[in-house]
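Sharing a structure, written as C-alpha cells. Questions coming.
Only a single protein chain was left out; the remaining protein chains are all shown in position.
Here is chain A:
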Amino acid sequence: MVTSTKHRPGPPKLLPGATRAARLRTINGAAPPNLAVRGLKGIVLLIAAALVVAPFLAVISTSLADQEQIAAAGGYVLWPQNPNLDAYRAIFSGGVVTRATLVSVGVTVVGSGLSVLVVALLAYSLSRPGSWGHRPILLLVLFTMLFNAGMIPNYLLIKQLGLIDSYWALILPTLVSAFQVIIVRAFFLEVPQEIVDAARIDGASELQILARIMMPLSKAVLAVVALFNAVSYWSAFFNAVLYINSTDKWPLQLVLRTYVVDNTAIGADLPGEVVPPQQSLQMAILVVSLVPICLVYPFLQRHFAKGIVIGAVKG
C-alpha cells in the first residue's frame, strides 16, 4: 500500500503593508467562498442550530408556562408569556426532592468512585499476562456481556445478600461493567512494559505500580469510566424501584418519575386543589434532572473524547 503525505501549504506571505482586510480574505491560503455561498452556509448553520436549541427552549419555556398558554399551544410553549415558577415550587415543596437529591449525589459519588477503583483493579490484573487465572477470569468477564441474568434472579440475589432497602443495592449491581473493563485493560496493555519493569526493579509492589504508574498514565480513560458511571448512577431509577421500599431512600430520578407518570388517574383530582399543569411539571423535571450532568460534562468532555478514541484504537 502506498501512502503519501501531502505538504500542507502555510498561509501565503503577505507584504508587511498589507491591510487586515486583505489578511481576512484568505483562509489557509485558499480563496474564501463568495458572499452568497457564505450567506447560504450561515443560513444552513443557523437552521441547524435552531433545530438543536428549539427543543431545549421549549422544555424550559413550557416548565415556566401557565395552563392557559399550554392549552392554547396544544402542549409545548416556545416562549412563556406569564412565566412562573409554580412547577419548580411544587417539585421542591416538602423536602422530598431535596432529600432525594442528596441520596442521588451520594450514590453517584460513591458509586462512580468505587466503580473506577474496582474496574481499574480488575483491568490491571487482567492486563498482566502472567497473573493467576487470567484467561478464565477474562472469559467470565466477557461472558457477562452476552447474557443478563434478568430481573427476578437479580432480585433474589440482592435479597439473599440482605441488601433490600439498602443504599448498596443502588450501587453494587452496576459497579463493574465488562465493557469498561475491556477498554481500561486495552489502555493498560499499551503502557510500555519497560516502565513497569523499572518500577519493579525499584521495589514497587503491584498495587504501587497500579497506583503510581498505571493510573496516573491512564487519567483520560479513567475519567471516561468515571463519567460513564456518574451519568449511569445519576439517571438510574429501576434498581430503586425493585430494591428500595422506603421512600426516604429513593434517588432523585425515581422521585421525579412519580411526577412524570400521568397523575390523572380516576379519582385523583380534588376540588379546589390547584396544581401546576402536568406538562409544566414534566418539563421542570427534565430541567432539574439534566442540570447537574450539564454542569459536570464540560469539565470532563476533554477527557471523554480522548479516552474513548484511545481505548478504541489500542485494543
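By definition in this document, contacts are C-beta pairs under 8 Å (C-beta built on N, C-alpha and C of every residue); 3 or more make two chains touch, one makes a residue touch a chain; residues count from 1.
By definition in this document, contacts and distances are computed from a predicted model.
One chain of the assembly is not displayed; among "Two-component system chemotaxis response regulator CheY", "Na(+)/H(+) antiporter subunit B", "Extracellular solute-binding protein" or "Peroxiredoxin family protein", its UniProt protein name is "Extracellular solute-binding protein".
Residue A:Lys159 is the one among A:Lys41, A:Arg135 or A:Lys159 that touches the chain not shown.
In the complete complex, the hidden chain is touched by one of A:Ala49, A:Ala72, A:Leu142 or A:Val291, namely A:Ala72. Residues of chain A that touch the chain left out of the display are 67, 70-75, 90-91, 93-96, 150-153, 155-156, 159-162, 164, 238, 241-242, 245-248, 250, 254-255, 257-259, 261-273, 277, 279.
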